[in-house]
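On to subunit A.
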Amino acid sequence: MLLELKGITKKYGDFTANDHIDFSLNKQEIHAIVGENGAGKTTLMRMLYGMEKPTSGEIVIAGKSKTIDNPNDAIALGIGMVHQHFMLFPPFTIAENVVFHHEPRKSWRYDRKKAAEEVSQLAKKFGMNIDPLQIVGDAPVGIQQRVEILKVLYQGADVIILDEPTAVLTPLEVKDLLASLRELVKMGKSIILITHKLNEVMAVSDRVTVLRDGKVTGTLETRETNPEELSRLMVGRELKNNPLPEKVKGKEVLSIKNVSMTDKDSGKSLLENISFQVQQGEIVGIAGVSGNGQSELIQAITGLASVQNGSVTLNGTELTNQSVKQIREAGLAHIPEDRYLWGAAKEASLVDNMMMTDYVKQEFQKSGVLKLKNIRKYVTDSIKKFNVKTTSIDTSAQFLSGGNLQKLIAAREIQKNTPFLLAAEPTRGVDIGAMEFIHEQLIEKRNNGDAVLLISSELSEILALSDRVLVMYEGKIAGEFERNEASEEKLSILMAGGRNE
Partner candidate 1 sequence: MNKLKTNATLFIQPILAVIVGLLVGTIAIMLSGESVAVTYQEMWKGAFGNLYFLTNTLERAIPIILAGLGVAFAFRAGFFNLGAEGQLVMGAVTTAIITVSLPFQGLLNMIISIVAGMLIAGLYSFFAGWMEQRFQINLLISTLLLNYIAVLFAGYLVSEPFRDTSSAGGVPQTVMVDQASRLPKLITGMNLHYGFVIAIILAIVIAFIMKRTTFGYEVKMLGQNVFFAQYGGINRKKTMFISLLISGMLAGLAGSVEVLGMHYRFIEGALSNPQFAWTGLMAALLANSNPVGTTIVAIFLAALDTGSLGVERNTDVPNSISGIIQAVLILFISAKFSFEFLKQRKKEGK
Partner candidate 2 sequence: AEESSNGGESEASNEEAKTVAVVLTDQIGVNPFFQQISDGATKAAEETGLEVNVIESSDPTEIEQNLQVAVADGYDLILTATFDAVDALTRVAEQNPDQDFAIIDAVVDLPNVKSAEFREYEASFLLGATAGLSTQTNTVGIVLAMDVPLLDKYKVGFEEGVAHVNSEAEILSSYVGSFEDPAKAKEIALQQHANGADFIAAAAAVSDLGVFEAAAEEGFYTSGQDIDRTVNDPEHIVLSQLKNTDVVAYDFVKEYGEGEFTTGTQSFGLAEGGVGVTFVTAESESELSDFIGQETIDEVIAIKDQIISGEVEVQNPLEQE
């Protein structure tokens, strides 16, 4: 046994994030850790990596008890970690990021040439295709992820911890990553993989440990278990299966005609002649590898960016290049792609976060003065209804786990009862319990006769929820399927730039 955690407990004040956790890792093993948001997965790994100190418990490495006081100690013990939120220096090059703090030098000088060569070789060795001189900030997330892994490899880690590495990746990238994890294991590395996606666990891991509320609820051989059992251990109950009832044809709600957008600085075409409609009572899914114009499409529809050509109509109102406010008033609700960038103000209270766009409504204000009583009641009710776990509605949003914040945002947008909802990556980084809940809400909205546009890089999500599926590739609509025609294979081909029919 390579590494063992014995009875690890971590307390933050009165709150116990990890409660007597036992965990072990064998050589050349992939050990997955799963659990709901806030179960304590990251906390456990941060202790192993020396970024937190356990309140009690023991870390045993190669048979010896060790204290790991800081990341330097962990690195020296051959432990490397790829963090849930990337730890990169965007203005630095890929090579500079990879060799960081272990730079090749000529006396005091930074030997950047050697760094680039070494990184290039290392990448080749592990079959990764990167340009060491590219600026990390300009690189797509998939590449950034690879930089993180290369960094750990460069430091000579034998144990690699990956905290939700696939949350931000496209299906293709996920596939690549999982394959390279297998490769790494073959080359003698051992891996701890944290993820919310049970299919990944099943596909790649040897063993899996399930955490719930800071406690281990089971450690299983992957071969001997199945997703149903894992989800029961995670959530403490069976997951429901949400069927999509027959669609009732309705009026056209959103209509996009020949929309084009080009980048002002480079003149590059971002969207090209996009046309489609969304009707009442249907969920239209847009599949595609991220970076193929989805963000731009979202911005064009919601008024966050202007288009050069074409028209956007919502509920019969022409809204091309109108302000966000006007578009929202015409009936748009919007779950944004990035909950921390667009979707919330981290330091603001839950009340403030919940009231965005609603604060102008008659029930919440009168001639510019807020009706605090109504507001607080509304927020309290919504939080209860959407099962957002928090101590108070006055805590700031940064203290919510990702899944709970996402539920709050979903609550805010779904409860607006608008005829149209744009839901972009509504379950990114969210645990399966919360995912189930958000999916239920989207389906209910559809069943109520509203129109939903779902944009997701998660194919399973698209397939589970959509009445109709569009595929985006390089700023264009590459194909369209009815629910019964769509399949993972067909979509994947189009998403990768292939042709269909």
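How were these picked? Simply put, all candidates are chains of the complex that A comes from, given by their letters.
Here, contacts are C-beta pairs under 8 Å (C-beta built on N, C-alpha and C of every residue); 3 or more make two chains touch, one makes a residue touch a chain; residues count from 1.
The shown structure was predicted, so the numbers you read here are calculated from the model rather than taken from an experiment.
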Among 1 or 2, touch partner of subunit A in the complex: 1
Complex contact set, residues of subunit A against candidate 1: 302-304, 323-325, 327-328, 334, 336, 341-348, 352, 355-357, 359-360, 365, 368-370, 372, 391
